[in-house]
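Excluded from the complex is one protein chain; the other protein chains are retained at their positions.
Per-chain numbering from 1; labels A and B assigned in written order.
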Amino acid sequence: MFAFQMADIMPALPEIFLAGIALVLVLVAAYGGETPRSARRVTRIAMGGILITLALVVNGDPLASRAFGGMFSADSFAIYMKVLVLLGTFAALGMSLRSDGDSDINKPEYSLLVLLALVGMMLMISADNLMALYMGVELQSLPLYVVAAMRTNSLRSSEAGLKYFLLGALSSGMLLYGASLVYGVAGTTDFAGIAEAISGRDMPTVFIIGMVFMISGLAFKVSAAPFHMWTPDVYEGSPTLVTALFAIAPKVAAISLLLRLSYGAFGSIADQWQQVLIALSVGSMVIGALGAIMQTDIKRMMAYSSIAHMGYALAGLAAGTVAGVTGVMIYMTGYVFMGAGTFAIILLMRRDGAEATRITDLQGLSRTHPLLALGLLVMMFSMAGIPPLAGFFGKWYVFLAAVEAGLVPLAVIGVVMSVIGAFYYLRIIRLMYFEDTDSPLDSKIPMANRVVLGASLAVILLFFAGIAGLLAAADSAAVALIVLG
Amino acid sequence: MIEALFFYLFAAVMLGAGLMVVVSRNPVFSVLFLILAFFNAAGLFVLIGAEFIAMLLVVVYVGAVAVLFLFVVMMLDINFAEMRAGFQKYLPIGLVVGGILVFELVAAMYGDAFSGATLPAASEISNTRALGNVLYTKYMYLFQVAGLILLVAMIGAISLTMRRRSGVRRQVIAEQNMRRREDSVEIVDVPVGASARTVATVPPGKRER
Partner (left out) sequence: MDLIMNSYVIELAWIVGKIMLVVGPLLIAVAYLTLAERRVIGFMQLRKGPNVVGPFGMFQPFADALKLMAKETILPAGANKVVFMFAPMLTFILALVAWAVIPFGEGLVIADINVGILYLFAISSLGVYGVIMAGWASNSKYAFLGALRSAAQMVSYEVSMGLVIINVLICVGSLNLTAIVEAQRGMWFALPLLPMFIVFFISTLAETNRAPFDLPEGESELVAGYFVEYSSMSFALFFLGEYANMILMSGMTTVLFLGGWLPPFDIWPLNIVPGPLWFILKVMLLLFVFLWVRATTPRYRYDQLMRLGWKIFLPFSLIWVVLTSGFLLWTDNLPAVMAG
């Protein structure tokens, strides 16, 4: 008979704790009523829970990292990525804590669902088994579909939720179909077992097809082209708070899962998935850069920008080396803070209390809100990859890894697209500094946004100072992922 | 021999029903054919000795999920002709995608690709017990996460659809139980010959409850 030891469960303690908090919050939300006050209380408890979870994650022992019979792995790679996800979600939740927030997102269920999605993301990062992978993906996706449609009186929000749901369901289907083919060939759902089953064996086509299906399904989740179609509509239609969350956290989880899957399970046939990832990467970089130029809505622009960012990250993944993984991790670190900082400002784009998210609404920001304009300037420069900001280091290490792995054309395309991408980031700066406006945005800046913006700015500006430490951490995590399995 | 006969019977009916789900003009028929397909799938499960899964399929999918499907489809006021207008247009791409999937499955089956998969040995104990033995031990993690997913689905459905409507009278049992005689009954001494209305002293607001 199978019996559990404490050691089998302990590595998952942070997740168990967070899920427990979520269950408690269900009751708090149910009995607290639907008032904004109750919503804020739920959010505060959720944020406290996230902080404690963060402490638990950091204190986790990366050496004794396997739980639940190897389905769950909390190695140092997982710890690194989980810290990112937790911080990102913490920031996104914090920004919903504003007393004058739009009333329809002020539901207690919002924070609750976000918390459950966070559990899903953490499970995705730790998934070391095809079944655990699917469960994590579903637990992450389902709450996000709901929060996208949370503004029930808005047609666009409902449309966003529905679109996200339909395409997400399709991608889950692809993921499952691929997983079933992979399982059929390998005869096991364990990543380690799959790696063992396929090493040194002539791979049947069916296995490759299954693998491509799985990667495509996950590409949906990271919104890599050509599976990006949902991103602009969902980003635009969802409540901005939700968009901020989408832009910050879930992609980190999806990229981690993609990393673990391709290196953990399919590590020995890297040459097969490299082609797929290169195609995804090039497509995302091109579509992200070119698509963003035409946009007039800043949320849509951010959607294309995130597609492009995913393209750059995938370039590092495609390298198939330890340096590549390190590059992706550095890139995602910068990505989280850039996303949080930028959305801290986008959330403030209100005129007379109503959202004003057209790019032209930023005109003359340098005169009405000089500090905000400066903050956005830094964010845009960082996204464009101007040294010595965070975005630069991310791109640098990713492209370096690609070049080292012999993917010179990929790196060249990446650099070219970065230059094109810089155009629309700089356009925002031009609007803010060289145009004038007669209808300024609201001037109230809630505390939470200040804190998030300040923290993100600090990280981005001081990235160069801590890069050595980050590199060391990422490097050991990458080694843990690839070499130690 | 009889087993083979039943296999082909179930499989054929299931495929036919599956086809009808897609092509029948009326969505209600589609759901009814879907139920038929579920049934035959359950039959197939029985044939391979997985009677527990078979019954679960009937209880959960046919007995609950499909009922709600039917419920929704019957209530919706859909213009069937309009809904089917796009069918011709999407048929080719649907056929192509379906064809690819079928081809892959066939290739997988007839190649020796799946030889690596080892079929778990049929155990001595009944499959209900076998399932129970691993579900809450080996697969406890997945089981619990599945529970969380279902919880999310429940919370999501409620938070998206529930809204308090004004003007709806609800029964509050606690309020009814709290009601005391003094709140609603007043003893009025009606003088002989006077009508009750002229001496009513209950204020109009209080009479409502």
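Following the convention adopted for this analysis, a contact is a pair of C-beta atoms (placed from the backbone, for glycine too) under 8 Å apart; a residue touches a chain by one contact, two chains touch by 3 or more.
The structure presented is a predicted model; accordingly, all values stated were derived computationally and were not measured.
In the full complex, the chain left out of view touches B.
Here the missing chain is touched by one residue of B:M20, B:L44 or B:V58, and it is B:V58.
The residue touching the chain not shown here, chosen from B:A12, B:I48, B:L68 or B:I158, is B:L68.
Residues 2, 28, 32, 35, 51-52, 55-56, 58-59, 62-64, 67-68, 70-71, 74-75, 126, 128-129, 132, 171 of subunit B touch the missing chain (whole complex, contact as defined above).
Just so it is clear, only the chains that are shown with their structure count from here on.
Centroids of subunit A and subunit B (each the mean of its C-alpha atoms) stand 33 Å apart.
Listed in rising order, the residues of subunit B touching subunit A in the complex are 101, 104, 107-108, 111-114, 116-118, 133-134, 137-142, 144-146, 148-149, 151-153, 155-156, 158-160, 163-164. Contacts from subunit A toward subunit B in the complex involve residues 1-4, 12, 19, 22-23, 26, 34, 67-69, 71-72, 107, 109, 112-113, 116, 119-120, 123, 131-132, 135-136, 138-139, 142-143, 145-146, 149-150, 152, 161, 177, 181, 183-187, 197, 201, 204-207, 209.
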